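Missing here: one protein chain of the complex. Every other protein chain is in place.
Chains here go by letter, A, B and C, matching the order in which they are written, and residues are numbered from 1 within each.
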Amino acid sequence: MNLKHLAIGVVCSLGSIPVVGLLLQQLAEAAPNDIFFGWDFYIEVVVTGLLQGVMYALVALGFVLIFKASAIFNFAQGAMVLFAALAMVGFIEMGLHWTLAFLLAAVVMIIVAILIERVVLRPMVNQEPIILFMATIGIFFVLDGLGQTIWGSNVKALDIGISQTPWFVLQGEFFPGGLRLIPTEVVAAVVGALTVTLLAVLFQYTKVGRALRAVADDHQAALSVGIPLKFIWAIVWSVAGIVGLVAGVMWGTSLGVQFSLSLIALKALPVLILGGFTSIPGAIVGGLIVGVGEQVGEVFIGPLFGGAIQDWFAYMLAMIFLLFRPQGLFGERIIERV
Amino acid sequence: MGDANGLDTFPKLMRHNAKVRGARPAMREKDLGIWQTWTWSQAQDEVKAFAMGLAALGVKRGDKVLIVGDNRPRLYWTVTAAQVIGAVPVPLYQDSVAREMAYVVEHASAAIAVVEDQEQVDKLLEIREEVPALQTIVYQDPRGLRNYTQDCLHDYAKVLESGRRALSEEPAGYDREVDRGRGNNDSIVLYTSGTTGKPKGVVLTFDNVISMARAGSEFEKLTEGEEVLAYLPMAWIGDHVFSFSQSYVTGFCVSCPENGSTVLHDLHELGPTYFFAPPRIFENLLTSVMIRMQDASHFKQKWFHYFLDVAKQVGEKILNGEKVSTADRIKYRLGTFFVYGPLKNVLGLTRCRLAYTAGEAIGPEIFQFYRSLGVNMKQLYGSTEASVFITVQPNGEIRADTVGRAIPGVELKLADNGEVMFRSPGVFKEYFKNPEATAETKTPDGWVRTGDAGMITPEGHLRIIDRAKDVGKLNDGSLFAPKFVENKLKFYPNIREAVTFGNGKDYVAAFVCIDQEAMGSWAERNNVAYASYQELAAHPRVRKIVEGHIREVNADLTKDPQLAALQIRRFLILHKDLDADDGELTRTRKVRRRTIAERYEPLIAALYNGSKIGHIETKVTFEDGREGVLAADLAIADLGGGTPAKQAA
Amino acid sequence: MFYREAGQFKTSYAADQAIYPIRQDKIGILILFGFSLLAIPFIAPIYWLNSILIPFLIFSLAALGLNILTGYCGQLSLGTGGFMACGAFFSYKLATAMPDTNILIVFLLAGLGTALVGVLFGLPSLRIKGFYLAVATLAAQFFLIWMFNKFSWWTNHSPSGVISAPPRAVFGDIDVTSASASPEAKYVFLLLLVSFLALIAKNMVRSRIGRSWMAIRDMDIAAEIIGIRPMLAKLSAFAVSSFFIGVSGALWAFTYSGSVEALAFEINRSFEVLFMIIIGGLGAIMGSFLGAAFIVLLPIALDTIPLLLGLPLSVETVAHLRLIIFGALIIFFLIVEPHGLARLWQIGKEKLRLWPFPY
Partner (left out) sequence: MNDISSQIPAEAAGTRQPERRFGEPLLTVENISLSFGGLQALTDISFDILEQEIRAIIGPNGAGKTSMLNVINGFYHPQKGTITYKGNIRRTMRPHMAAAQGIARTFQNVALFKGMSTLDNIMTGRLLKMHNLRAPETGVFGLDQVLRWGAGALDFVTQCLYWGPNEKEETRQRAYCEEIVDFLEIQAIRKTPVGRLPYGLQKRVELARALAMEPELLLLDEPMAGMNVEEKEDMSRFILDVNEEFGTTVALIEHDMGVVMDISDRVVVLDYGRKLADGRPDEVRSDRGVIDAYLGVAH
């Protein structure tokens, strides 16, 4: 958890906003008759993107945690998000208060994590990464099927008391109509920030966190100093599960809890490429960049392609990015040794 | 003697083969990953060129040409090439040390040696001072010899080259040389590694070798389609006849393995149809089969042994063409599919239609095992002096304990002391430069003493019981053949060595050494704890097992009135293995009877004075070279035995 | 058990390097091929041909393609669906634009076009490896599907976005495409085509190009030091792989479904094919076929079993249960035999060769 990196990332992503804005200004001027954008509109787009980005980052965070600790590319992260959200909705439907339901869902996720470690990971220690990756796809199917078998496959609303009516803030000269903000997204951003901070503290200052970092650095070495690898894995998967729960709640409140939630994991992948598979700040910054990039791209570049480019825009962005920095924004530089 | 077609020498046979089957394979060698093949006409070209090359090096008629190396086509061709120009090839065991080589080189007064590689070159260079007669060394594989500057060294390829040049200058030279050969010329000198004294060079003429090779081939109806693996030393008569002479006579192809470490693999690949191996190799193969099967699943083992039992009951009968019930026939068919076929496949014996074993007695269990699988395995009795063939078991008359009938052309008789004597067209000309030994072995009327004691069974088969000089008499006057009994005991895997006594005694008694590996694994399976060989050997249950084996041998011996007196009356299990390091065995694991008689004198006495316990102190040499004294009290088991003796009487 | 190898020695390198150096294998494969070609079309029910054998052959081809890239060259790709779509739409456009061209040439051109696209999306592999590359290939997946969905030019402006394969004949007048073709003809056509392509794949992997792929897979640094140009090796793998996948996509559209839309080649299709090669066996031609058979048959088996047991389950529950069992089976399989069915096959063969000895 390198503060310098974090700072660079934040500055970069914030710095990109005016640049993007400027570009868009140019664009707008080039075609003044077709569309006209005001500054407020750009900012609104960017802010929406940033908030969306936090949500991506939350999902990506789960990936990074697991990849860091066990070099497993956990494709089931999306399914864990859905499963957690379904569990929480399930508890709420049983009449529990959402906070209690959240806690219970967290417990469920811990149980799931332990089960995964026991049933899947432990017998597959020392397998090749691609095999483990395939196994997580297996987990993806199981969780998907299980969640829907238990709780049904209808779209469910998740209400944790956040209003869906947009807020309009900063009304004034700059934003004639006020800056339009969706409360859920704001809350998500705040929660996301909190989660990251919490994780940072956890990693930095607790014994488990230190062990975790040791494992991430070198499995063998960690084992040789007596760090219980299996326990660490269970912890990491639990944390990833809880992070997934948070993401699930956030996504669920805005989109409703439904099957497509498990596919938002796919959205988190370019975030990972941008940020690097092993960097938590990378996940955050990457998320922000993808969120903003996607919104901006959709609004300004989309029309050139006939719209609806979110599907692939983030990937293209990430791929172009990779050509210049193969290890991602914050990934460790790969020095090949022979 | 000669031949109707005038094919009385190997060069002539080669020319004949190149003419009538020039495009058929003559030799193969597993080299560079595949079986490189030479047809008869290609082989003849090589021989032609090399013969001329040898002549160019100054080799003359009657010269001896030393040949040293593994089985390689070029070395086989060297044999023929030397014969072309009337020189006499002298193959040597490739693993002999320089000192042993020096004797032969000196004795044969060989001026030229054709060798395989650097290893052999080094040995010959080492002894060059001692044997100045050796003027020329031709090597086949130039690897590592780049910086050898001795003038006597010649690359095979260069010799071949000069031969080709000579041929192009005088194309008729080859035929002229070949035509000069006569059937009564010396064809080869084979040095036998005698157990005592210096090796003797057995001189065989073309007539000797070719007539016997032909007789053997006709007896077994060998064709040009046989596949043979040449893996036994070229200096041994068996290899010379099976993988050289018979190939020339019938035109079949001979294949050389890649190297010593790949023989089994090459055997599996080649799948010979005509195969020879000493009993030791068949035994090792069988042991490895049984060991590998122990790792198989329980079910598979049951399955395997069930069908082996079926084979034991009916396999030989089917092979011998006897009557077998349809049910058994079906069972055997199934067994062939599930077990025997695959087993023969992994052993490389799938296509084998004739397997010879000779040299030593083969265990009946081993013999029957292979025969029951459908491998037509036969025992053969022969010697260098006979150009191999003396007796062979004819099809349908296969017994584990005889070596068959004299093959056509061979006469057989027993001397008064039981020694086997024979007379045949294959009888050797002489021992090279050793008329005394020749006279000792060969009577003026052409009979040859084999040195083996034997009997003729009522059906006319020869049975070898021991070396003639080891055969003695019990006090009641009956023949005592120690090795015959010992071999019967040693066929049990649990028994590693056995020494029997009886010459000048009232009855036969025995020392037995258990096989640590076999008994050890028995002990492990049966939870018998032991700390040392000595402890295991002294274990009562071990003694019971050995006793059981001896009783079986005794029961077997009673069946034959000629042998009933050989039953073992008393025995003990030695507390240590007989060891070559202690001088109790020769390096080839032959029992040194005198040493044992001296060292274990108190025990022998105990065997004959009725004691229950024998006490012994022996000197032993430990692995680090220290010597120590091992003391032990050994229990003596008494099997009684008045009854069977009476039965015999 | 069936092997009698003794005596099958090789006297030339050509014989030693044959695809099936053992006679029994050769006979076995000829019998299998003969049976598939001459017997199955007559004895297999239409249902079998349509819903099992035809998709099996098409998936085998796709798996073969992905196996070349992932199994032999070590480049993980999740863009299979996208490349299949390329093949499907390219061939549709070509076939409708040039109705008189032989369908085989159309497939060939569509394959070549897909190969080109594959090379384009393979470019990042020169800089990145492993999962980074896998994610990058998702770009191809999403972009391509989006493109075929978005622009109606690809579907000849069909309002539904669905393309319907026009009937095309081979060997004179045997119709092998579109819904009107007889399943038997389609099957035989596919069998011949896929076998031929599999033979080509086998030839490639035992030639120089295949060895350069495997070298890159096993140790790229050592490969480069031996003189292999990583760019050439990787891009050729992308090209060849995409060609195979493209042809399989074309076959999917033309022979299997007859009419297809871009969504048929969604990301799930990519995973499906990836599963095939993992379960079948990475780096094994045979594995592609075994894996395809497994993945094609598994859902059918899963659907049939509750029916057979007479369990009164709703369609939805069955679908969910199927997901669970499918996922669990995959995990189970990966734990038990991570090297796939091809390895099992190979072990079985070794066992038979060593029989009666244990392996």
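One rule holds in what follows: a residue touches a chain if its C-beta (ideal position, glycine included) is under 8 Å from a C-beta of that chain, and two chains touch if they have at least 3 such contacts.
Here the structure is a predicted model, which means the values were calculated and not measured.
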>> Can you say which of C:L57, C:I103, C:I128 or C:I209 touches the chain missing from this structure?
In response: C:I209
> Thinking of the whole complex, not just what is shown, which of C:I46, C:I226, C:A301 or C:I347 touches the missing chain?
Replying inline: C:I226
> Which residue from B:N5, B:S261 or B:N527 sits in contact with the chain not drawn here?
Replying inline: B:S261
> Quick one: which of C:D218, C:E316 or C:E350 touches the chain that's been left out?
Replying inline: C:D218
> At which residues does chain C meet the chain that is not included here?
Replying inline: 12-14, 16-17, 200, 203-204, 206-209, 211-212, 214-215, 217-219, 221-230, 283
> Which residue numbers on chain B touch the omitted chain?
Replying inline: 31-33, 143-144, 146-149, 258-259, 261-262, 265
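Note that only the chains that are shown with their structure count from here on.
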> chain B to chain C: how many Å between their CA centres?
Replying inline: 58
> Taking each chain's centre as the mean position of its Cα atoms, how many Å separate chain A from chain B?
Replying inline: 79
>> Per the contact definition, I'd like the list of chain C residues that touch chain A in the complex.
In response: 70, 76, 123-124, 127-128, 130-132, 134-136, 138-139, 142-143, 145-146, 150-151, 221, 267, 271, 274-275, 278, 282, 316-317, 320-331, 334-335, 338
> So in the complex, which bits of chain B are touching chain C?
Replying inline: 28, 33-37, 227, 268-271, 289, 292-293, 295-297, 300, 303-304, 337-339, 341-351
> Which of the residues in chain A come into contact with chain C in the complex?
Replying inline: 73, 119-120, 123-124, 127-131, 133-135, 137-146, 148-149, 153, 266, 269-270, 272-273, 277, 305-306, 308-309, 311-312, 315-316, 318-319, 322-323, 326, 328, 336, 338
